[in-house]
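Of the protein chains in this complex, all but one are displayed in their positions.
Going in written order, the chains are labelled A and B, and every chain counts its residues from 1.
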Amino acid sequence: MEVALNWYLGLSAILFSIGTLGVLLKRNAIVLLMSVELMLNAVNLTLVALSQSMGDADGQLLVFFTIAVAAAEAAVGLAIVIAIFRRKLTVDITEINLFKF
Amino acid sequence: MSHDLLVRLILLLPLAGAVLLGVLPLFMPALRRREGLIGTIGTSVVVIPFAIATYLFVSYGGDPVTVSYFTWMEAAELSVDFAYRIDELSLIMTLIVTGVGGVIHLYSAGYMHGDPGFWRFFAYLNLFIFAMLNLVLANNLVVLFLGWEGVGLCSYLLIGFWYTDLKNSAAANKAFIVNRIGDFAFLMAMFLIFSELGSLSFDVLLTDAASVLSAETIDYIVLLLFIGATGKSAQIPLFVWLPDAMAGPTPVSALIHAATMVTSGLYLLARMSPIVLETEVVMMIIAVVGALTAIMAATIAITQNDIKKVLAYSTVSQLGYMFMAAGVGAFFVAIFHVLTHAFFKACLFLGSGSVIHSMEHVEHDLEHEGEDVSDFDPQDMRTMGNLQEYMPSTGWTYFIATLAISGIPLLAGFFSKDEILFKAFEYGYDGNTYAMFVWVVGVITAALTAFYMTRSYYLTFMGEERWPLADKIHPHESSWKMTVPLWILAGGSLVTGFLGLPAVIKDGKWNWIHHYLGANYGGPVAEASVSAHVPGSLEWGLIGLSSAIAVGVFFFARSMYLSQGIAFDVSLKERLGGLYELWEHKYRWDDFYDNVVVEALINQISRDGLAPFDSKIVDGAVNGLAGATQESSSLLRRIQTGVVQNYALALVFGVVLVIGLMIFGG
Partner (left out) sequence: MAAAPFMFFLLATVSVVAAIGMLVARSPVYSALWLVLNLFCVAGLYLTMNATFIGVIQILVYAGAIMVLFLFVIMLLNLDALPQLEEIDWGMVAGFVLGVVVLSQLLYVIASGFDLPMEAMGASAETGSAESLGIALYTRYALHVEVAAVLLLAATVGAVMLAQKRFE
């Protein structure tokens, strides 16, 4: 039995879906951001798997950039969470509704 | 020199003058008081084009020259060039416009002396000359229309020149609005021509139109053009603006409302004469309307006491004569009358301006003496009299012009008016019954004309002085700037008639204007052909008849007004009774318009019909739309919960949809 590409892809799909569920279900803003990281991670896994499968390094370079952007996103996202927390004293995403009509 | 440059100069000099005089003093108030400078610039930008036009006239070879400067607009089949046409007709008109215009500019420098709007006045006048030259030189209907609207605008600006008086503004508005009706018809004519012919250029219009267009189309085109002309040239039913237009300064009345702009309707018909001749029905309408206008305005003129109003109605009446000529197919005679009329009517108006000017000084002196001058009207002939003694130049020139317009033999008006009457008679003699009617009306009008003009002269310049304190206060002759133009125009009134000697003399070979303009001799103005010629003896008889009428009426009116003065007006009123009253009230045209058109049609319809329509339906639609938007958005906004996860939910739902579509959608 050889390790096949779809195993990795399947695992990636499962992780991605768990990340999606996290985004949709978790109420803690920080955990929400973590779920986003998980989704990015799942996508990275796909990219690396396909890159290795095809013997092309470009996919891994893309992952490199994804990680860089993910770092930036996490930094800004967490800073926003801090700013909101200062104001509303909560990180419950259902109570943060500044865009309500 | 090339025509290109010369025509450019003719057109651009007045425009440059208008811009220079209109814009510079706006920002440099010190310039406004430099009357000498402004007057010199304003006059020379009209006199120089006159000189150029004279050169063009002398060097004219006989073939129309067209110059095209640039394409104004181009859209599908429509292509309009800024093109100008030099031929006999436009040359004559250009000479009249710049010649008479130049003289009137000189006069204005004297007349408007001391007016705070001196610079503005000259800017408007120059702009008017520019627009008028566009009108007469245009080689297509669009450029002509540009000029047509341009002169309308300048007329509006100049009638309302003393705009602080509400009455003047109202008169300006009236002129503008009434003209709009005619302009609308003109526009429709243009649309019709373009849709039927595909071109608005005179090159095509004057050569092909008569053969290409159907008779019915020509009927409509000419009728619409004529309605346009009735607006600008003050014919029934759109003449009502012209008498009110006398609210403007007198040089304006002379230039715009007597010599040039009001004749542009005639010019239009003469320009389009090859087409106009194709439609007998509309020709008849033109002739009859012209005749009715002529006699109506002449009868009103008898009853007027305002010296300018008399001349205004006289202008309407003379324009009626010109339309009579056009209606019997004698367009060159109409232009001939335009020419002579430009001289004697401008002379009369300027003379009246001179009189008004000095009467204003009388008013001023009276005020100085401590008299109550609130009722004093410097334009009312009833307060004048014996001015000949104090203002000899004005008096003599006015007298000459009066004789000319009355049709006293050998003066300008005699030849042109007689030619119109003769052409009407000849056309009637040829079997067109309506022309006979026109002739009869024309002869009666000639008698009336002689009567009211003689009346105006003798009331103003002869008899006793009727202003208060007449023994202490005396009017004075105007300055040379005003009398020189008067003498120039009076000279024109004396001699211009010889340009069109009647057919009985040397078989019409000396009728220069006919040979110059007439299509039979290679000119641009077509004329009706008549098969049955009037015998020479009969023609001599007609000339004798009109001469006798003119001279007889002149001496009758002279003796009456010399001996009785204004008292004769009273006895005339008693003798004529209701008829006189009708004339005095101007046939109640203004009442008719006020009551029927303005009140009943416009006010009633707009107040009871259109206003509710506007507030209920038009506004209702707009407000309803706004309300519906508001309602629906207040419902829709509930979607915006502000919770991030709801948005994420929608996003994932979209992802699911897209993936589903990609999987199952083929």
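Here is the rule we go by: contacts are C-beta pairs under 8 Å (C-beta built on N, C-alpha and C of every residue); 3 or more make two chains touch, one makes a residue touch a chain.
All values derive from a computational prediction rather than experimental measurement.
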*Residue ranges of subunit A at the interface with the undisplayed chain*: 1-11, 13-22, 24-28, 30-31, 33-35, 37-38, 41, 44-45, 48-49, 51-58, 60-61, 63-65, 67-76, 78-83, 85-86, 91-92
*Considering the entire assembly, which residues of subunit B contact the chain that has been omitted?*
643, 645-646, 648-649, 652-653, 655-656, 659-660, 663
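Rule of thumb we're sticking to: only the chains that are shown with their structure count from here on.
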_Centre distance in Å when subunit A and subunit B are each reduced to the mean of their C-alpha atoms_ = 83
_With touch defined as at the start, can you tell me which subunit B residues reach subunit A in the complex?_
637-638, 640-645, 648-649, 652
*Mind listing the subunit A positions that touch subunit B in their complex?*
20, 23-24, 32, 93-94, 96-101
